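To start, I am sharing the structure in question, which I have written as structure tokens.
The other protein chains are all here in position, but one chain of the complex has been omitted.
The block that comes next holds chain A.
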């Protein structure tokens, strides 16, 4: 999965872990406070101008395309349901410049309904992490209690509205502690007063783009990630976010699968 966020222009703070000792916990200090990604400029969530269409490109593949959208959006989510007013499920978080999405290998003879929603909010300065080598099973005695999302008390008294594009609402002080060869605990300072939650985003080495890997609740400022094999070396950041208004609904009904297909 590749993503791109064109608003990230500040150079990445480079932090490298060189240890190969399993289970060794190292504390990595992130970039400087106040050097965060510029926040979006809009004051409130605008009325959506996204126009979504859905095309059945094969019996069981549907491609979505949308136009319009908000230039200050941090990205979009694509959601689906099998009833127009049913329960919508997030399929993917996408970067702001992406305007197509293909939903593949679908349930046959089923009505699919889609909508696209923007999300907004400021991201912290990214940090770069290199994890030591080691298999997943090397941490068998670790119950990973450190990984649970939580709010660590002692944050700033004054918080600021991300919906008012306050530069003071940007999350700061992102730090990473390598808990083992495949686990990292992140902590940061929450300055946002009105966020719907926090997103943890990463950009694995070799990828030009950040992507959302975890959706956390509001006021969370500590979370542990179990990494995937392609994340041994990656950049991470957190974003205080809120959702905008959804697009129009677009739907298609899938066809039958040919015998043997």
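Here, a contact is a pair of C-beta atoms (placed from the backbone, for glycine too) under 8 Å apart; a residue touches a chain by one contact, two chains touch by 3 or more; residues count from 1.
The rule we apply is simple: contacts and distances are computed from a predicted model.
Taking the options "ECF transporter S component", "LamG domain-containing protein", "Guanylate kinase-like domain-containing protein" or "NADH-quinone oxidoreductase subunit K" in turn, only "LamG domain-containing protein" matches the UniProt protein name of the chain that is not displayed.
The missing chain, though absent from the display, is touched by one residue of A:56, A:164, A:214 or A:249; that residue is A:214. Counting the whole complex, the residues of chain A in touch with the unshown chain are 1, 60, 80, 82-83, 86-87, 89-93, 103-112, 136, 140, 143-145, 147-149, 182-183, 197, 200, 212-217, 224-228, 256.
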